[in-house]
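Of the protein chains in this complex, one is absent; all others appear in place.
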Amino acid sequence: MKSEHAAHGSPHVLPVQTYLAVAGALLVLTIVTVAVSFVHFGAWNLVVAMVIAATKAILVALFFMHLKYDNKMYLSIFAGSVLFLALFIIFSMFDTLRRADIYETVGHPIRPNAIIYQQTDSTQTSTGSAVAPVDSTAKH
Amino acid sequence: MNDQGTFWLPPAHSTVAAETDALFYFIYWISVLLFVGVVAATLFFFIRYRRRKSPDYTINPHNNTLEITWTVIPTILVFVVFIWGFRGYINLSIAPKDALEIKVTAQKWFWSFDYPAGATTVNELVVPVGKPVKLLASSQDVIHCFYVPEFRVKRDVLPNRYTILWFEATAVGDYQIFCAEYCGTKHSEMLAKVRVVTDVEYNAWLDANANIGAGLAPEEFGAKLYTGKACVTCHSVDGKPGTGPTFLGVFGHEVQLADGSKIVVDENYVRESILQPQAKVVAGYQPVMPTFQGILKDREIDALIAYIKTLKK
Amino acid sequence: MSTAVFAERNYLNEPAGLKAWLLTLDHKRIGVMYLCAIMFMFMLGGFFATLVRLELLTPKQDWFEADTYNQLFTLHGAIMVFLFIIPSIPAAIGNFVLPLMIGAKDVAFPRLNLASWYIYVLGAFVGIYSMISGAVDTGWTFYTPYSTTTNTSVVSMTLAVFILGFSSIFTGLNFIVTVHKLRAPGMTWFKMPLMIWGLYATALIQVLATPVLAITLVLLMLERLWGIGIFDPAMGGDPVLFQHFFWFYSHPAVYIMILPGMAIISELVATFSHKNIFGYKFVGFSSLAIALIGFLVWGHHMFTSGQSELSSMIFSFLTFFVGIPSGIKVFNWVATMYKGSISLKAPMLWVFSFLFLFTIGGLTGIFLGALSVDVHLHDTYFVVAHFHYVMMGGTVMALMGGLHYWWPKIWGRMYNEFWAVISWALVLVGFNMTFFTQFILGTRGMPRRYYSYLDQFQPLHGFSSVGSWILGLGFIIMGVYLIHAIFKGRPAGANPWGGLTFEWKTSSPPPHHNFDAAPIAVHGPYDYDKVKAESTFFDYAAGREVPRKETVNQ
Partner (left out) sequence: MSMNHAAEHPAFLEHHFNDAEQQRESAKLGMWVFLLTEVLTFGGLFCAYAIYRSWNPDMFFNAHKELDVWLGTVNTIVLITSSLTMALAIRSMQLDNKKRAILYLVFTLLFAATFLVVKYFEYSHKFHVGQLPGKFYTFTGIQGNNPHIFFSIYFAMTGLHGLHVLGGMCLIGWLIYRTHKNRFSSAYYTPIEMVGLFWHLVDLIWIFLFPLFYLIG
């Protein structure tokens, strides 16, 4: 729907109602997602929250950012960035979630807590004295 | 595949080595073929169609079948290589159930090994021949990497996490252990040996080492530990400077610490320097000394203190 | 070629003055400034390389302390990667030739282009500062927890690389928009020179991968300054996760390095075989295929790192498919030469070096992609040899070929062909001496980043070190005659090689505004059959270079 406009004709202008409707929808979705978060669905909370957030994001992208009316290349650039982010997360998780496939002991850290917690609970003898995390004298 | 090794590969002395070497040479010969093909064709065209000899070119129309062939054939080749490589990798990764388990600890810059019978060694891994050995490794400071070229095995050793590596030696002898992940100043000196012995020798060695130093006087036992536990890599006994201060004449003398305070070197100070080196750091030295907490037993610490006492100027 | 003329009024002297150069928006001047900077960085990185090789002459430590050696190879790696090879072809040659080859007046965002240059200069100064103030000794990979606990200036080097990342992003962004929006009329995607396909694919990687490097470096700096516990195990972080973040950028980065090199090779093969490239679409789309698949293979650097076996399997599987398009390109280049009219000038000699060395480099990548073989070869000199064969043998050979090819266009003067052959031969011999021995060292189990090694490896290391002197000599000779040619070379004329792409249609060196008459893409970039382009002549009436006879028969 890219309307023809001369070099200095009136560019493509959306009616105010569209913007207000979109803003309204975003507010409603915000209220919904907050309300839903109080109900405990366990793991589903994450999925629901993300679906709502995604819809809000699509609304902002299509209307406020004009992707609906602009050259579809920009939509593909935006979608491409999200795709590459998803690939980065998924491929990293092939490792981080599947380390215990063959040996259970390999799957998790030996000392679950960082050393800053070891000083507090003296009961747990810290087997290795990890070097102080950040040596204040270290050169920058 | 062989005991003397080939031009490219060192001798193969573990059960998995043969398959890795076979895949290596499979890829090697295909690569030689492809390389010679590409370079020979280029040279031939350089000579045959050089400008003086063929001032004008003749267009050769696009040929899709050629494009398809040199896409499909490489795809098949690499698929074969992938399957073969993956099969070998799985054998490398899954240790047999009855494997003998030895705990490996990597520290800046030496390896220490704890055997089931309580014996511990530093920079020397004694294993029986013909038996699968499973190493449960972790590091005390940075990432190291346990690598034995003759066994074709390698695995990073991570801080605060166990990693597992297994091998079954097929020949008695000594084999070099390298550290293959960069870990600082003495990365290239973090060397150790795998000593593969017969079953009988192994059991005899285990019993002997379960309570080593029983018969020795404390300072003699301390001297053995001084080298056995790798204090030698950083502390000299003849006054020569090293990563850590020399032990010569240190006992009973005053030492300046990094925070400026001074302290007389006595038994408690040496014990504390061994168990919590970071507690009191000697002025002018990096706090790189690892803790020996859990590695040295009290009897061994006393022996080291006795030995250090004997080192008078 | 008495008719060849040096265009007196050109972008080099118009507008004159230092200020005009420092604040220039002309893509050609920015390209030349980048060229000088990257050649200096190549010398600096190469100097450190020769020191590394010097120390490795003998097994024991004799020239440098262990820590100094560790700093030397780290700086060698970091300078070569971040300060030399990544900006080299895109920012130096790319900035100069891309607008010319698509018939544009300039890149889409000239001010952004100048900003990218000054960000590079800032990054270089921060890098040099960090070299002087206790140089970093973590290797160019900055693996934690070593990088968060070592006592060298990691933060300032990380900051330098962080800054350099933006220079790369802006160059990539600029090229994407320029290629999309500023092509000459008539120049469809399939009438674009393959050099532009290569630079476009590279720009895609630059904008997609470099941001993740930026955030990784920020997290590394925060880890070192405040111990935030994302990568440092002492603070509950996971060092293998750092490796994922680092290699998500660093493998695509190696394709940022090679794709521009391949792009130059496509141009040189077509021009010096005086023939249409074989399988134009296949070569073009191979660049895009490498760029995209290149994002799914980073885990092949981590087979022994303690990552899950599933992850290693997936990354090994995909690594093999990234090799196929490279193969398609190599075969298409060789097929182009069939029945061509090949002139063996220096650029074509460098093409031979590229084909010779890159094929070895690429195929050794296949060794490393096979899981069980990589377990033996990982972190050995085999890997060092692999990446020098593809980076040095691939990108740098192509860079040198491109430099010789466009030297007459950039400076208007021709280099000395005799010395070019000498330096080419020295480099090819020296390179193979230096690095082929490292394959043997690697398979025999010599680990990398060792400053002292077992005696058994001494002969090979000695041979490699001697080879590096020959290699260095080859480059020094090239440096001399190329710089000499700038001032004293004979005029080259607009089109010394008989190329068909647009940059040969304007004078050498080109005027400030690139083209007197904006070119129109009537035919493809290598359609020698459609165009009988002989060398140009200087038309005194028109006062500029004009092609002698351009008969266009459709």
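For clarity, chains are labelled A, B and C in written order, and residue numbers in each chain start from 1.
Quick note on the criterion: a contact is a pair of C-beta atoms (placed from the backbone, for glycine too) under 8 Å apart; a residue touches a chain by one contact, two chains touch by 3 or more.
Small disclaimer: the values here were computed from a predicted structure and weren't measured.
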| item | value |
| --- | --- |
| Where the missing chain makes contact, among the chains that are shown | A, C |
| Among C:Met41, C:Val126 or C:Val212, the residue in touch with the chain that has been omitted | C:Val212 |
| Touching residues (missing chain, whole complex) on chain C | 104-106, 108-110, 112, 169, 173-174, 176-177, 180-182, 185, 207-208, 210-212, 214-216, 218-219, 222-223, 226-230, 235-237, 241, 245 |
| Where the unshown chain meets chain A, residue by residue | 7-8, 10-14, 16, 19-20, 22-23, 26-27, 30, 33-34, 37, 45-46, 49-50, 52-53, 56-57, 60-61, 63-65, 70-71, 73-74, 77-78, 80-82, 84-85, 88-89, 92-93, 96-97, 112-114, 116-117, 120, 133-134 |
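Keep this in mind: only the chains that are shown with their structure count from here on.
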| item | value |
| --- | --- |
| Centre distance in Å when chain A and chain C are each reduced to the mean of their C-alpha atoms | 34 |
| Intercentroid distance (Cα basis), chain B paired with chain A, Å | 40 |
| Junction residues of chain C - those touching two or more other chains | 149-151, 233-234, 240, 306, 309 |
| Residues of chain A whose C-beta touches two or more other chains | 102, 106, 109, 130-132, 135 |
| Chain B residues within the chain A interface of the complex | 93-94, 136, 138, 140-141, 159-164, 276-278, 287, 291, 293-294 |
| Complex contacts: residues of chain B adjacent to chain C | 5, 7-10, 16, 19-20, 23-24, 27-28, 31, 34-35, 38-39, 41-42, 45-46, 49-51, 54-60, 62, 66-67, 70-71, 74-75, 78-79, 81-82, 84-93, 141-143, 145, 147, 149-150, 152-156, 158-161, 163, 176, 178-189, 286 |
| Residues of chain A defined as touching chain B within the complex | 102-103, 105-106, 108-111, 127-132, 135 |
